Each structure stands twice: as structure tokens, then as C-alpha cells.
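One protein chain is absent from this view; the other protein chains keep their places.
Our next item is chain A:
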Amino acid sequence: MALKIVKGSIDRMFDKNLQDLVRGIRNHKEDEAKYISTCIDEIKQELKQDNIAVKANAVCKLTYLQMLGYDVSWAAFNIVEVMSSSKFTYKRIGYLAASQCFHEGTDVIMLTTNQIRKDLSSPNQYDTGVALTGLSCFVTPDLARDLANDIMTLMSHTKPFIRKKAVLIMYKVFLKYPESLRPAFPRLKEKLEDPDPGVQSAAVNVICELARRNPKNYLSLAPLFFKLMTSSTNNWVLIKIIKLFGALTPLEPRLGKKLIEPLTNLIHRFLSSVIAVLISLSSGMPNHSASIQLCVQKLRILIEDSDQNLKYLGLLAMSKILKTHPKSVQSHKDLILQCLDDKDESIRLRALDLLYGMVSKKNLMEIVKKLMVHVDKAEGTTYRDELLTKIIDICSQSNYQYITNFEWYISILVELTRLEGTRHGHLIASQMLDVAIRVKAIRGFAVLQMATLLDNAHMLTGNTQRNGICEVLYAAAWICGEFSDHLEDPLQTLEAMLRPKVATLPGHIQAVYIQNAAKLFATVLRAQEGVPDSQKAQETSQLLIDRLPLFVQSANLEVQERASCVLQLVKYIQKLQQKEVAVAEEVSALFAGELNPVAPKAQKKVPIPEGLDLDAWINEPPSESESEDEKPRAVFSQEEPRHTRPRHTEVDEKELARRREARKQEQANNPFYIKASPSSQKVYPEVPGVEHIPVVQIDLSVPLKVPGMPMSDQYLKMEEERRQKEKEEKKKKEKKKKKEKRGRGRKHESGPESEEDITPAHTVDIVTEEMPEVGSRINFALSNDCPPSLFCRPLADSEKLPVRTHRPTDILKSPVEGAELESVSQEPKKKSKKDKKEKKKDKERKFLSMLLYLRALLSVQVYDIQGNLQDGSQVVVSVIFENKSTSFLKSMEFNVLDSLNSKLQRPDGAGPHDGLSVPFQLPPGVSNEARFVFSVQSIVMPQKLKGTLTFIVKSEESSTHEKLDFKLHFTCTSYLITTPCYSDAYAKLLESGDLKSSSVRLEGVSMSFHHLLARICFHHHFSVVERIDSCASLYSRSIQGHHVCLLVKTADQTVSIDAKCDEPSLLGNVLDEIKQTFSMC
């Protein structure tokens, strides 16, 4: 073996390495292909060797050759071999080659799954990193499916180096295997608040990209991103976030309002974000003219800049604004016209886009003239075609609104036909037809122009490709035929249309030619018959009879059919002509009558036939709506009650405001009211809802043109005024009536005057009541809009952390808890009741250490301490705050004195002694839950942490600052997580011999074995592996992966527990805690 290696390395001395290869290629400039083919032969030899170093070298060279454009797919398997080398040096090269050469069709990718999985879980972070990088390039749906779970685990890797890669690659995985999105999303969201900025920006990147594809699923993240946007200093991240908001604002208009302030700040801060800001602004701001003004001003500066890049971006952003706010862009016409002369095509194209919004009746001709000059100058068909479509777009926009002279437009169109190689012949043709048909006054001019076109058709027929310029002939022929009265010399045109060359045109054009030749023939006949010399008319017929047979033989069915039809007709006419019968009138009658354009809305003008009532019911309507329908619409006051809830009518505005306030507070404090998505609340207790983002009025230096009153408001105001007026008039009338004492039945109808009086109040009411509804729409956007309610639904898979609830005594009575107990105990009812009581006591005692009452004001209660499975060093503590006083509690701040081992996780930037503010306030009698995350280093010992809660008690007349001390007790049990375990795995675990054992005996335990097990499982997070009679094995795992195994036996009120665990002190403490649980019974 050693000899082989030495031999291999000696061989290698003579091998070419990459540098030699590159040098060789450079030295063989003339016969490169030949040189490379010999190199490839060498490489093939090298690949046959066993020495992995030689192989790696060969693969490295292949990667280079692949870049030069040589096919290396034959070496795919060798690449996989090098990838699977245990040496990082070669693995790196293998993965690089794979990322460059593999694509979805590469079949050896299937072989790599296990290798990649192995590398992903390698203890060496660089192995993992290289595997992730490679995977990002060649991930296939199969790989994504198989490896999604592994990558997801890596998202919580201890090294940020791996975390950020794993987060980024998840995006690729989502694309290939969308099912992975839902289970991975909570963790992805967690990464948004990762302490490492690289990981954070990676998560922002991924979520932004995801949101671009399906924004509405991510609306609930808006508050979180808002926070990031206002706090982040990383421009890269900022730009991504702004982009994300650009996608979200169209869905949630209120977001736009909230974004204006921070975005305006950003505009002032740095240039690079300006564009991003502008783009999101322009797409999302409904009617905020001030910010738009600011944008446009800033953009002008950009466009005027000498830097071409800025100019381009300025124009690009301007065109986005143009779509929503054409007026504000129009004032910069001069600048944009200037850009049309730019040397750079990219810039000209952008400027062209903008021109659309610039034109007016005055300047249209001037602008188009300029464009026509460009058309002539333009090289490259793409740009010329772009110009052409733009010219037509500009001219035809809003029904030719800006065209004052159609003769000019027709000549422009005719000029455009001179363009070679355009692909927009059809567009020009349809414009010609449209104008000629709809603008009657122009027909004479148009027909003359078209006749010239037909005459010079040979200039256009050079290009017979689809949509080529020859399409124009279609229009020309039709116009000449249909409006042939305007022709100066119809015979000449007829002759032009029947030239043999026509047969080379596309079929549909020939068909039109023939049809219109017939029309022209009719016109010519009419002109010629009046003349004494009848010979001429016969000559014309002869012309057709001579020329048409060519078309009868056409391969195109349409052409053939029309040609033979017309031919027979002409033959018949000729017969009649020979008998000297006047036929012109009859032939013209064939084409009599004008073809009129039909407007899209023409249907409306069709009178409804008598007796047709579209509103009438076909079947008997349901009785309710019938009565409503039959009400005479004329009586205004009677329509109102439909919107009114009678009880509310008496409520004045103040009362409404008060109620609203109360309801909001109730919602804010009610733990059962689902506000934002529940998962976000879990992990980020401090995240405020969208509602909580402050809307700040900004003072813009730019003068506002339009006062910021939205249209609807104005409308509302008008409506109110109208009603007021009506009411007054009515009152007057009423008075008059009363005076005249002419009250008849009518008075009854308009009876409920009081309702009329409060109409304005109703409108206000409706407006305000809508607000919470809109709010709930964001909150529930996830669950309502996307059927599988992507992220809201709790995860069903085993990864979900089991939530164990320790409830205080008073809540114990709740039916849910009761049911839980019932199911646990199968004892006779009497006993179970007793049991319950005992349990209650036990719980009470257990919580006494945790429950703290202070001056009967506030109870702080640790509701649950829960290890975080995803992160072995985190513990989540849920605390219920209950306000027992009659005052309002606010500004609660939760602080814990950190120990060496356990620390409260504080947001970045907070000092080690700063408290965390509790994200809610407590009205009297209300309780709410908050969660705090602690990082714990060692979990083998139970711990107590001292803490304080400071808060402000606010009563009617005064407010005082109060403090409450408490202790948090982290038992070892709270670090255990119920983990199911199969008996065979359990047996293996015990056999492995890594576990230390310990045992404990409990005397005088009178409960049934079943109940006993249930208690251990419930209180200490174990799961039963196997149970045989009065003997059972239990299993649990700590958050840091320690296995804890128990063997519980019972005999005569004595319970013996033999336990095994890989951490003896943890085991000892857990056993102590179990003992304590039972000693309390």
C-alpha cells in the first residue's frame, strides 16, 4: 500500500497540474483544440488511477475545460468519487466540479444523496459548508426532499457560518420541494432575530424572495420587518426589506401610510436605497402626493446626474411612478426628451417608456417627429421595433386623444412601413384600418396613400415572414376596396392588386386582395358604363378573367374559394356585358352598405325590447327580499333603516368612542383573542401588531399641491351636506304640511323622522366600525386567504414541543383540566374525586414557591418552564400576570438577576441588568401571559433565580411605582422533554453501557400503578416505553440530549425506581424531584 502511494506520487510529478494546463493552452493558441484533446486523453488516464489526489487533480482540470466550453459530462461519476473523499482538499474540488458541471439531468446526482447527508452532518464545519455551497447549485427536487430535514437542522447549528448557509439554501429547497416550507418556516422566522448579522440578513433575503412569489402569506411578518427596518444599519438588509414592503403594500394599503415616515428618512440618508424606496413607494402608496413629489424631485436630480447608471435608474423609477401618478412626472418632459438623444440604448429605451405619459395635443407631433428621426438613425432591429411600437402607443393612447391631424398620422404610418425587418407589420396595419374606418374625414386621404402603397407593393413584399411589414398590404387592400369611391384611378389600383407577384404574399392577404378586387371591379364598372365606349368595361372584365385563374390554383383554401367565386361572377358579368345589359348597378349592390365600426359598449345602445324586464324574477323570490324590492325607491327615509341597528340609534358619539376604546383594550389584553399570528406571539412576545406601529405625521419640505384629503372623504362630506340640505327642505315641507294640515297617508310613510335625524351619526359609525374589520383581515390573512393556512396551524409532526401546563388552583376547575384528570384516572369515582383534591393540594404546594402575591395587587405566576428542543441552551418560561387590584397596571418590567449558569435573553444592545418590558398592560381583573427566554449552560442542577417586577399602578387620581420580588425555580425536570422511544432502541441504549445507574425507593405510596405512572409522566416529562404488570420502563431526554431511563416497579405500597442516565448528577436531581412529588401526596 505504502509503495503504491509512493509510486503514485512519483507518477504525479510528471502529471500536469492545472497551472500547467492553463499555461499549455496559452502556448498553443493556434492548435488549441488539438492540444486540449490530448489533455483530455491524459485526464482520462489519470481518472483511471486509484490515487485520489491524481483524480482530484484531473477533476480540477476538467472543471477548467468545462468553463472553456468542452463537454465533461462523461466524468460525472469521477466527480462524485472526488466529492466523497474524506480529505477536505479533494472534497472541496469535487464539490466545486459538481456545482459547475451538474444540472438537473445529471443522473449520478442520485448517488450523491448519502454522501451529501454525511458531509452535512460532518463535525468539520468546512465540510458542511462546502457541501451546502455545492448543493445550492445542483439541488434537484429529489435531493431537496431527501435532505430538507438535514438542512433544517443545520439552521440551528451552533456556528453562524453554517447557519447562514443553511438558511440561504432553504430558499432553493423551498423552490424544489415546496412541501418543506411549512415545517421549516417557524425556524426561518426565528432566524430573523438571530444574533449573528450574517444569519439575519440571510433570513431576510430568503423571506423577501419568498414573499415576492406569494406576498399575502407574509403580511403577518410586517411588524417584525418594520422593526428590523427601523433598527437595522445594514444597507443590504434594508434594501431587501424595502423590496419586501414593496410587495406587501399593495395588499395592505395601511402599511403604506406607516412606511412613509421611515422611508422618507431613508431617502435622505443614502442614495443607494433611494431607488429601492422609490420603487416600493410608487407601487404601494395610494394617494400620498407629498412623498411622490419628494420622489420625483429626487429622481430629477438622479436623471440630471452625469453618471449614466443613476440616470438609468432614475428613469426606471420615474416610469414606475408614471403608472400611478402621471401628472407629477409630466413636468419633467424636457429632461426626458433630452434623454432620448442619449448615446446609450438602455437609457433611450427607458426614456421611451416615459414618453407615453408626456404627450399632449400640443407636443405630440414634435415628439413623434423626434422619434421618427431616431427610427431612421437606429441600428439594431430591437431598438427600432421598440421605437415603432412606442410611436404607435403614444399616438393611439386613449382613443387618439392627442392627435389633431389624422392626415399626419396616416403619413407617419406609411412612413413606418418603410422600416425593414420589423416584426410589427400587423400593428401598423391594424392602426391604418382603425383610423380609416373610424375617422370618416380622413378616408379620401387614406385611400390615396394606400393606393400608392399597393402600387409600390414590391417594396414591401421582400419580407414575407409572419407579422412582417407585408401585413400592411392587408390593410391597404381592404381600405382601397371598401372606400374605392375615393380612388382617383381605380383601374390602376385594380391592376396593381392583380399582379402575379401578389401570389407570393401570405394567404390571408391574398384572400383580402381578391375580395377587394371584386369591390374595385364594381366601382370601375360603374364609372365605365356611363361612358359610351362600352369596350372598356369589357376589357376590365377580361383583365379579371385573365388574372384570377392564378389564384384559383392557390394552395390556400380561402384564396382558392374566393378566387373561383369571383371568377365565375365576372364570367357571368362578361356574358351580360356582351349582351349589352347594364350590370354596374347590380354588381355594386353586392357590396352596398357601409361597414361600421362597433364600439365595445355598443350593446348599451340597443333599446330593450318592450316587455323585457331584466330585473323581474323568473321564479318566485323568497318572501323577505321581495318586500324589500317592492319598496318604492323614492322615499329616502325608508331606505335608511336597512343599515341601522335600532338600539344604536340613541348612542351618541362619545359613548361610541368609549365603547370602542373598551373593546380595543379588552382585545389587547385578552389572551384568547388571536391578534397577530399565534406563532409569532409565542416566539417574539415583544412584537407589536401593525396597529402599534406609530403613524407619524411628517413634515415635508416639498410644498403639497393637493391637500391630503382622500377622495372618499370628500365624497362623504358632499353626501352629508346633501343629506343635511334635504333634511332641512323636508322639515320645511313638513312644517308647511302641518300648517296646512294636509297630512295624509304620506305622512305615515315618511314617519320615522328620528331616523332621518341621525343619519350623519350612522355614516360615522359605519366608517369607524370598519376599522377593526380591516385589522382582523391582516391578522387572519394567513388563515383566511390561503386554504392550508400555511403557518398558523400548529405543526403536526413530532417536532412540535409538547406543552405541559401547570395551572394554578383556581384555573384547575376548568373543564379541560378536569377532563385531563379524568382520563388519567380510572379509579372508582369517589376515589378519583379525593384524588383530585389531593392533586390540587399538591399543585398548590408546588406552586407556592412560585406564586407570589404582593399587597393583593398583582400575582405573578410561572405557568410553565419549557426547554427549547431546537436549541439545547434555551428555556422558555411562561409567566401569567394577573391583576388582582382595582387599578390599572402598566409599564411592567420583568428583570432577573442572572446567575453564571442562567441568563435572561435580552435584546441586542441591552445591558446585562436591564429589564424586559412586558408587552401589555393590565386593566383590573385581567390576566395575560408573557414568555421569556433564558439561556442555560448546565442543566444538571436545579436552580433558583431571583427577579423583580417593577410596574406602575395607575388609579383615577394617582399613579405609583411598585416593585415585586419573585423567585424562578428551574427544576431539572423542566429541562426534560417528553420524547417517545421504541423498545428496541431503548434496549440498545441500555446495553450500550454508557449510562450510569442510580435508584430510589418510595415507601407508602398508596396510589395505583397506572396512576403512579401517569403522575411521573405528567410531572416529569417521561413517556412509557413498555409496561408489564406492575413494572414499567420510562424514557425521557433532556434538551441537551441526555438520555434518562427509568425502571419503575411497585409492590406493597413500595415503589422502587431504578434509573439510568449518562449524566449522574442530572439523574440524581431528577430522582430527588420525583421523590418530592410523591412525598407531597
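Rule of thumb we're sticking to: contacts are C-beta pairs under 8 Å (C-beta built on N, C-alpha and C of every residue); 3 or more make two chains touch, one makes a residue touch a chain; residues count from 1.
Everything that follows uses one rule, which is that contacts and distances are computed from a predicted model.
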Protein name, per the UniProt record, of whichever chain is missing from view ("Coronatine-insensitive protein 1", "60S ribosomal protein L35a-1", "Presenilin" or "AP complex subunit sigma"): "AP complex subunit sigma"
Of A:111, A:137 or A:1031, the residue in touch with the unshown chain: A:137
Residue touching the undisplayed chain, where the options are A:189, A:216 or A:243: A:243
For chain A, the residues touching the chain missing from this view: 5-6, 9, 12, 17-19, 22, 53, 56-57, 60, 63-64, 67-69, 71, 73, 87-89, 92-93, 96, 99-100, 103-105, 124, 126, 129-130, 132-133, 136-138, 161, 164-165, 168-169, 171-172, 197-198, 201-202, 205-206, 209, 212, 234, 236, 239, 243, 272, 275-276, 308-309, 311-313, 316, 343-347, 349
